[in-house]
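Have a look at this one before I ask anything.
A single protein chain has been removed from this complex, and every other one stays in its place.
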């Protein structure tokens, strides 16, 4: 089941550099693991911003919540979620 | 070059049924042709709405405008565009 | 799988009374059938408005879209959707 | 009398971990007590967020205010309230 | 139980003058009856607009919905509702 | 002359408890004095929030500004003001 | 007593040319009469729009409502009102 | 003197095709004349929309208003205006 | 050339009292000097807020920027700017 998720990162301006570096490294490793498992199906940077557009492929709403709430950057992001489903005009097998 | 495009359809309530049916059929055919050419890379319905989330893969801004402004539903849609690029944490070859 | 759905009805001011009455009657029958099947789990009127707050219990995003897009009032409603899941503090068995 | 309440938690980024843990534990105990008393009728997590959708069943506006203003997380939440009442199409006995 | 209600009137520009006049007269009579019964406790015009601020004193959410949804101008108004209760600093006996 | 004023309090999360307590006590005393003088005609809590809806009865805009800008909580509130006047449908003598 | 009023004109696209011309002429005459009486103290066009910024000098909220609600363009305008008073740094005698 | 102007076109869905064609042709001729005179310095299409971003070089606010209010599409556009001036980091002679 | 400027002051809650007092005194002196020179033509307090509505009379956009960006409170204000010009219905000589 697919969800489009947009995440916009707002790190507090007083977060120590070292802490920011560590959080970002953990986030990267975690996100790549989820990509390898096929849960985080697409991940794009929105050009000109510290934000991404992502497509998640999860079993249900609960798994989506589990994954997103464990993101190391979760406390520092504005997140919006849209449930997706197959579009009647789609011709692509894996767009659902 | 990738763009995320969100389209929300608002047909006028006084559009004759037959005209709506024809526009939607033309839109479908046109969108499927663009999908076959690889220009309209992904097309998802947003669940609970008459809207879609799409990923376009075009040569440049001009081609994006050419494609979108020729959509038969173009005059009846709210459209928002986000330029995308490769995310440094992406592991997927075709996410760019 | 649960979704909170808010629907706000905006009938065009030039819709004939008889057409409005018919649409509302069909909507009511359809909504009650969905309630009996357990798909439309809760349905409340928002006091002071022509709007409702609903909880749907569906198999997946696709079923949500199927149900909502077939509502007779669908073309005349602003609809917002929130995917829900179990809250860690909930003590109620059926809140998930 | 029913109210839909949405709560979005924004803990200050400089709140000590121990203080956050304590507030959340108190909040959880308090919310479960209110659920047992039937005041906090439903409690769902909004997937992909640190937010919930709740249904309260209270005697009047005053009791709603008493309950919500005593939530340990009250100073750290954006809260929106919608008064609910029975929907004419509802078939469920306890949807009011 | 008190509610603050704001109503902003938007009559369609093609409504015949006679129909508008009749609706407004019915609205006025109905609102004055509700004032006499003590249900519509205050009614003020917002200066510089076709809008009002009102205070309703009703038994519960259901009665609020009954009253507002029967307003002849109901289909032509944007309405917002805020549940009120006694303020701890109020000294006025009837502010609750 | 009447004004509706809505005030939403946002105390900084790092304000010492004692300072908050003192400001609130001063605010309460000041508001009750203004109520006794008839300047602050109504004061209601918005249920489920740290906000109020108030009706002020002042000589002119200048007096409104004098009163509001001297509120001890003034620096910590979002405030919105609506000038009111008699509604042609009002039957209540003191609604103006 | 001064008020800033911003008015944005939205004429329905199907209003006959002759009707629009007449309304605008009546509006102009009415506004100039109010300027001569000193009630409509300033009137500026917002460059690049069909909108104005105005300063009214009226006895009270009621007079403001009387004047604005009688504007021939009143049903076709979005109007926002801000009550003004003397600024402590103003050196101009008539800025109040 | 430079202004950035964004224009978004919303033609009424019931405007006859021939009228739309004529308005657009007149608009094009008028805009090209203004470009030749150096008044309309830049004109870009916003990709994926029926909107443009423009830079005007005018004598003053009055000339800006004269030019924009005479656009044939003026009644059908949402327009926003930003006054521009030389940026202290600009190295380009004609960016002012 | 006239501009309407609205300024809303948001001083950080941790700014020392003495620093706030000094900034406000400098702001006052600077604003009064600009008023004497005829650059800051009008200055009003918006009643019920820490905000003002002002009319500036400047040579061009550059002078507007010079004046506003040198305001001592500039870093602490939300500022909106509207270019003004003569309204065709104005009868006042100096409204342009």
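First chain written, first letter: the chains are A, B, C, D, E, F, G, H and I, and each begins at residue 1.
Here is the rule we use: a contact is a pair of C-beta atoms (placed from the backbone, for glycine too) under 8 Å apart; a residue touches a chain by one contact, two chains touch by 3 or more.
The shown structure was predicted, so the numbers you read here are calculated from the model rather than taken from an experiment.
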item: Touching residue (missing chain; options H:47, H:64 or H:77); value: H:47
item: Residue among I:35, I:61 or I:90 touching the omitted chain; value: I:61
item: Residue in contact with the excluded chain [from I:5, I:43 or I:84]; value: I:5
item: Hidden partner chain, residues of subunit B it touches; value: 1-3, 60-62, 64-65, 81, 83-86, 96
item: In subunit I, positions touching the absent partner; value: 3, 5, 12, 14-15, 61-62, 64-65, 68-69, 74-76, 79-81
item: For subunit H, residues in touch with the removed chain; value: 2, 4, 27-28, 31-32, 35-36, 42-48, 52-53, 55, 82-92, 95-96
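Here, only the chains that are shown with their structure count from here on.
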item: Set of chains adjacent to subunit B and to subunit H; value: none
item: Neighbouring chains common to subunit H and subunit I, by label; value: G
item: Which of F-I and F-G has more C-beta contact pairs; value: F-G
item: Centroid distance [mean C-alpha coordinates] between subunit C and subunit B, Å; value: 27
item: Residues of subunit I touching at least two other chains; value: 2, 45, 47-48, 83-86, 96
item: Touching chain combinations (by label order); value: A-B, A-C, A-D, B-C, B-H, C-D, C-E, D-E, D-F, E-F, E-G, F-G, F-I, G-H, G-I, H-I
